[in-house]
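Note that one protein chain is taken out, while the other chains of the complex remain in position.
And then subunit A:
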Amino acid sequence: MPSKGKAATKPKATETPATTTSNPTTTNTTSQTASQPSEPTTVLERSQQRFEKTRPFEAARRQQGLSRLSKEDQKGWICDQLLHLTNRLPAASRSCLLGPKASKEIWWTVNGTNSIVRGLKHKPEPYTTWGTDRNGHDVGSYTIERFDERFRQRIALTALQVSSRVFRENVEREKRGFVDARSGREIIVTEREIDEEKVRRSKMAALKKDLYGAITGKLAESVEWEDVVPIPHEEPEGALAAITYPAEYAEAMSYLRAVMTTKEYSPRCLRLTEHIIAMNPAHYTVWLYRAANIFALGISIPDEIEWLNEVALANLKNYQIWHHRHLLVEHYYPTISSDPDALAQFAKQERDFLIAILSEDTKNYHVWSYRSWLVGKLGMWEDEEELKSIEKMIDEDVRNNSAWSHRFVLVFSNPKYATPGKAATEKDEKVPQELVDREVKYAQNKVYLAPQNQSPWNYMRGVLVKGGQPLASVQGFVEEFVNKLGEGEEEEEVKSTHALDLLAEIYAEKKENEKADLCLRRLAEKWDKIRGGYWEWRRKCLTQSEREKAPGEQVEKAEEGIAAA
């Protein structure tokens, strides 16, 4: 606030001009005494009083009009105007406006009227001088106390922001295992610090909400964006779920709309997308526009991927990131597809990153989707490392169904063993027996670790169907988990309801419907009651299939019956 500082010092430096008291007294004493000594109530008033103090002639003219002023005051006013006019000009061109003689005369008059040479240039106006607050009110209309309070709030906010930044940097350091150079200890963010940050954040949010709503943005002030006319957010008054956009976001979006309309692709647009993504990573439009910029500008894809890695780690749940990566790889692939080494190198790099991100969020659907797509794109079907890394994940958490699903795709969607157009739950003749055996064995070993874990059961069943094996081929294994079924509440032992479920299917497959029915009944009655309706339906299916199995027989029997009658 430069004008404030100036105004504060000036009136002290010079005596109150005689003119303000002498001249206007002739016209209205009352207004003089009323306006002059009264304490300013608002910030704007204070600024205006300061202005009037430093520009007595201008103030008098505004109050009374030029023609009502005395000759002396008129002369003083003219000198004052000229003085400020020349002051605004560069020193070299000042002489162009007034000749040396005229200048001399002005200075003489100025000295005579005791006018202030460096008075305030502009009369403070509502809104423009002090700006508006978040509600669009003129900050100038604030009382001095309220304004001081606002000023204190801004200082407080800045202090909080600095502390918050220190905190966030520490979190980042902790994540990366930084060691404090001075103490030699690892940086650890304590619970207390986290709590403090929470308090800080809420304070900051409250302050920001209080203070801002219409701050001028960085882009509007930047030289780089001077040529762009932003398209502001357009929305009617009563729009639903309207968001009170933070100024920075609203401004950035206005510029985005502008450059997207003109289809500009440039480094500054790339920076703009990064700016918006940092504020709202779920903004699909910005991501697509970013991809378009990268391809148009021929930006190096590995560089972009490196940038993306950081964004991905900071936004684990975001999925626009993964489609963006998909687009990048689609674009990059043709440039390396003919070079097996480059391809292998890239595949390794991608896998390393995927392993890192999946260790943070082991079942992230979008990451796994991307991974499964990548296997196909880069032809990683036979890649031993891929299978190993999945096995490692299953070893870490044998219940991670995402890892199991990926394994199934890796093994059975391999074009070598997969007939195009075959459904996942359909038998495929191309699948070799040893592969089925290997996978069934793998699943069975994992079942032993935790028999009630459904993932390996589903996997094993899926493998058997794919390989065209009867379910009964694993009957012995399944029966290990069920003992003395139907032999009394105390005797009966079920280590896995999934085993009982599969056993029912095995019996049905072998047409041992009574045994199958017993399994289903025990599931419904005791072991898995929540699925009572489902088990009941399965039992109905058993009888239905029995009826459908031999419709001819039934007809014959009926005819026999008629004949007998």
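Everything that follows uses one rule, which is that a contact is a pair of C-beta atoms (placed from the backbone, for glycine too) under 8 Å apart; a residue touches a chain by one contact, two chains touch by 3 or more; residues count from 1.
Criterion: contacts and distances are computed from a predicted model.
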Name the omitted chain as UniProt records it, choosing among "Protein farnesyltransferase subunit beta", "Restriction of telomere capping protein 1", "Necdin-like 2" or "Sorting nexin-2".
"Protein farnesyltransferase subunit beta"
Please pick, from A:Ser164, A:Asn401, A:Gln444 or A:Asn513, the residue that touches the omitted chain in the full complex.
A:Asn401
Check the options A:Arg173, A:Lys203, A:Lys348 or A:Arg531 and report the residue that touches the missing chain.
A:Arg531
Among A:Gln74, A:Ser413, A:Gln444 or A:Ser473, exactly one should touch the missing chain; which is it?
A:Ser413
Which of A:Tyr127, A:Tyr249, A:Tyr265 or A:Phe477 touches the missing chain? It is A:Tyr249
Can you name the residues of subunit A that touch the chain not displayed here?
205, 209, 231, 233-236, 238-246, 249, 253, 256-257, 260, 279-280, 282-285, 288, 291-292, 323, 326-327, 362-363, 365, 368-369, 372-373, 376, 396-402, 405-406, 408-409, 412-413, 423-426, 449-455, 458-459, 462-463, 465-466, 494-497, 501, 526-527, 529-534, 536-537, 540-541, 543-545, 548
